[in-house]
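Every protein chain but one is kept in place in this view of the complex.
Going in written order, the chains are labelled A, B and C, and every chain counts its residues from 1.
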Amino acid sequence: MRMTVNIAVAGASGYAGGELLRLLLTHPGVEIGALTAASSAGTKLGVHQPHLVPLADRVLVETTPETLAGHDVVFLALPHGHSAEIAAQLGPDVLVVDLGADHRLADAGDWQRWYGGDHAGQWPYGLPELPGARERLAGTKRIAVPGCFPTGGSLALAPAFAAGLIEPDVTIVAVTGTSGAGKSLKPHLLGSEVMGSASAYGVGGAHRHTPEFAQNLSAVAGEKVTVSFTPVLAPMPRGILTTATAPLKDGVDEAAARAAYEKAYDAEPFVQLLPAGAWPTTAATLGSNNTQLQVTVDADARRLVVVAAIDNLTKGTAGGAVQSMNLALGLPETTGLPTVGVAP
Amino acid sequence: MRMTVNIAVAGASGYAGGELLRLLLTHPGVEIGALTAASSAGTKLGVHQPHLVPLADRVLVETTPETLAGHDVVFLALPHGHSAEIAAQLGPDVLVVDLGADHRLADAGDWQRWYGGDHAGQWPYGLPELPGARERLAGTKRIAVPGCFPTGGSLALAPAFAAGLIEPDVTIVAVTGTSGAGKSLKPHLLGSEVMGSASAYGVGGAHRHTPEFAQNLSAVAGEKVTVSFTPVLAPMPRGILTTATAPLKDGVDEAAARAAYEKAYDAEPFVQLLPAGAWPTTAATLGSNNTQLQVTVDADARRLVVVAAIDNLTKGTAGGAVQSMNLALGLPETTGLPTVGVAP
Amino acid sequence: MRMTVNIAVAGASGYAGGELLRLLLTHPGVEIGALTAASSAGTKLGVHQPHLVPLADRVLVETTPETLAGHDVVFLALPHGHSAEIAAQLGPDVLVVDLGADHRLADAGDWQRWYGGDHAGQWPYGLPELPGARERLAGTKRIAVPGCFPTGGSLALAPAFAAGLIEPDVTIVAVTGTSGAGKSLKPHLLGSEVMGSASAYGVGGAHRHTPEFAQNLSAVAGEKVTVSFTPVLAPMPRGILTTATAPLKDGVDEAAARAAYEKAYDAEPFVQLLPAGAWPTTAATLGSNNTQLQVTVDADARRLVVVAAIDNLTKGTAGGAVQSMNLALGLPETTGLPTVGVAP
Partner (left out) sequence: MRMTVNIAVAGASGYAGGELLRLLLTHPGVEIGALTAASSAGTKLGVHQPHLVPLADRVLVETTPETLAGHDVVFLALPHGHSAEIAAQLGPDVLVVDLGADHRLADAGDWQRWYGGDHAGQWPYGLPELPGARERLAGTKRIAVPGCFPTGGSLALAPAFAAGLIEPDVTIVAVTGTSGAGKSLKPHLLGSEVMGSASAYGVGGAHRHTPEFAQNLSAVAGEKVTVSFTPVLAPMPRGILTTATAPLKDGVDEAAARAAYEKAYDAEPFVQLLPAGAWPTTAATLGSNNTQLQVTVDADARRLVVVAAIDNLTKGTAGGAVQSMNLALGLPETTGLPTVGVAP
């Protein structure tokens, strides 16, 4: 590794790619190399990402192994199913960070059921706050960046499973901003449709992030965790607010719940358990790599309820990717990552 | 009853009062009488409700038994705890429709726990789609209008309990627009705070609508139903999107679930079970008295999942109130109530 | 004409078509006939317009002279340049209401410059509040519905020109919701791009509505009016807020300005000059056929300033179309048109 890490971003015209570049522009010791795209190749980045002023005149090149070659780190912000082939051609010495789903799931059957096609294998999972994750990320050359929903939901419930507070039957409803769907030209993503409206999708266990939740939480729980997951689209560009609940085990009370979350997160640089009585807002995390959360016990319903806020593009995608890259490169984990949100 | 029903609205400067007047303005055979307010008494309605053009020059008078006297119907859109005393002074022949919470709960202990103070007793509950409700509303002189969340959540789950599809342990997460909080001058309701942000509140069983959900669903289920309820504030003025889930009883499948909902709602004028595969949006219900919903079975998690959209101010408040008034007065139930939303 | 007017809507899957149907559903004595579309032909209307519940199961047919034949009234909500040919085949006895631009401009040169192709000729212009418009609309079989911006801007400034208050050199900046752009799948109309953002377009006299403003205002002024027009896209689904200013003629003061607007609009059913000191909001007009406006004099800058709010889809498109249809059919002008907005 040189003193300055040279980085390529494949998929630089999209939302995930743009957020990566926003963060990398303030990351010390990083040099931004090739920016690649599909149909936008040949155009300037400024056309697609006018907020990335210092890179406005950079010309997008086509996404090929050749344009991506010669970089220390390659971020792949590509549609699902495109990463494995390109990664194979980049060689084992390049750090490949896959923001797509290709290498998240351990189980080939799960992959085939939810995404179709051949399973590309599992890479170290880029959610450092999960037990054992930092060890797996240190020095790795391959990182699977988590999905945005599993990031919020796993951070919301992992401490409860780690401390044995809840039964393995969780219900997660996550309200998301529209950028999670990418820059896709679909009617239901038009501003006219989205503003003033809330709507659910992928209901009834149909969303592809469902097995990823289950994989993460089952690993922490040490038993199979059943996940009922419903994503809700809300009229905001960014942010995920996750509400996660599960039946309490006998004898668990508010104090025990709070203690478990304090223990889990007191030393985490990017997770804030809010003071008792304060509840997170997605606005407070905007543009930051933070997860803000709160936990409580519903004594009547005998359920644990956790609410967690993240920025889906930062902690939920590009920020999580950079955080994991830092670990893989041996840099301080927080390098280049904001802990301050942009509000109001 | 005269040919034209004379109506007073107490709390005409607020959101619920404004929505009532919007609906009453197109209700045939209704005459809008006194409009009352608290601190806004003496000002013109147009200052507070510029969208109610035909009533712009009406002057608000103080909310007293005297100003409300002499009307056939009095709607009370007042803060909780103010309805009982006024209703007592209006006499038994006046139809009093209480949009507040005072007369919703049957149990005095529940009332004291959730609202404090003396229990004012229970009135016929204005959700005509619930079993037996129409009978109780016909000819009544007192109506307790449901809370906006229990309207959506009860309609979402009542058919499942009626058909014996689910266990009595439900989880409800409801995303709401800001008008549900009324025209309250609180920092977290400022546009700058709300836009671009989702946030939960009243988490962990702390929201006052929790016992109302439980009361409604338990009555249908014929057993005590436990409710875990979390409201989420989203950046939209109107609308509630309810996601309700519960464990399936053995042997229940998608077809059985769909059949139960078709049976429950096929004849309902204001409830639409959407075609299979379509999911509701709050935008489609805006300004209408409709509930649009969809039901599915999560076979992996063995849960029923229902998503229901309403306009919190229309079906969730003022529309539900007018619908119940129609029943009480012996008018056709749908009189004056839009079944067409305003979209996009 | 039969007692019930039979109506076809071409372009029923779009925003203008949807709004037309919303209004026609409450229009007494109207029967909704063929609903046509282009690529959506063969699908149910409910897929595209879930808010139009009573028409959810209607199947869209292709837009052809045959499917449109046999109706008393045909509304054409089609892309620019498609109306003339279809209208020619519908015969002279059918009332054809063109919501496109094809028949708005008198001058063939203007048409060619701004839209290209052959000029289809001018039809009676459907803005009844303009001087002489009602006479031209009465009994007509052809109506050109105004553009949404010229509706707001012409109503804002016509009284000032009629009363000789201002110089013929106007500046108009109009903030619009996104539905004005239709259901177009363009990146800049995505919710993620629109929310939290304001942006201008068609700047510097490039917007096609510019000659329409000039035509309307010049006719009232009796001299050529120069128009500097800038549209601004704002994060809301509906609404146009027009700010229009022009230099005052000598001696004109606030009282004269107000008097001119009172005179012009006191008898208009759909235009409200607000009480002095109150300023319009687009929210107050949502879903109604109203124009709410206010006028003032900037004594320092010696300019008249008028601010006008409309709903771009109602008064600005479909409501204006129905209002003009009423006049053409000899019905009361206000039939089926809401004067009450949906707020908040």
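We take it that a contact is a pair of C-beta atoms (placed from the backbone, for glycine too) under 8 Å apart; a residue touches a chain by one contact, two chains touch by 3 or more.
What you see is a predicted model, and the numbers here were worked out from it, not measured in a lab.
> Given that one chain is not shown, which residue among A:Ala133, A:Ile172, A:Val203 or A:Leu286 touches it?
Counting the whole complex, the residue in contact with the absent chain is A:Leu286.
> Thinking of the whole complex, not just what is shown, which of C:Leu52, C:Val97, C:Ala120 or C:Leu286 touches the missing chain?
The one listed residue touching the chain not shown is C:Leu286.
> Which candidate, B:Thr36, B:Ser83 or B:Ser179, sits in contact with the chain we can't see?
B:Ser179
> Touching the absent chain: which residues on chain C qualify?
169, 171, 173, 175, 177, 192-193, 195-201, 203-205, 210, 226-228, 230, 232, 234-239, 241, 243, 245, 279-284, 286, 294, 296-303, 305, 307, 309, 344
> If you put the missing chain back, which residues of chain A would it touch?
15, 18, 22, 25-26, 44, 46-47, 49-54, 56, 179, 195-196, 237-238, 272, 274-275, 278, 280-281, 283-288, 290, 292, 338-344
> What residue numbers in chain B mark contact with the hidden partner chain?
15, 177-179, 181, 183, 185-187, 189-196, 235-237
The definition used in the following text is that only the chains that are shown with their structure count from here on.
> Taking only the C-alpha atoms, how many degrees of rotation bring chain A onto chain B, rounded to the nearest 5?
180
> Give me the ID of the chain with the smallest distance between its Cα centroid and the all-protein Cα centroid.
When every chain is reduced to its C-alpha mean, the one closest to the whole-protein mean is B.
> For the chain pair with the highest number of C-beta contact pairs, give its two chain identifiers.
A-B
> I want to confirm something about chain B and chain C. Since they are copies of the same sequence, is their interface symmetric in residue numbering (over half shared, so same) or not (under half, so different)?
same
> Report the inter-chain centroid distance for chain B and chain C in whole angstrom, where each centroid is the mean of the CA atoms.
Distance between chain centres: 35 Å.
> Out of chain A, which residues touch more than one other chain, so two or more?
177, 192-193, 195-196, 235-237 - these are the residues of chain A that touch more than one other chain.
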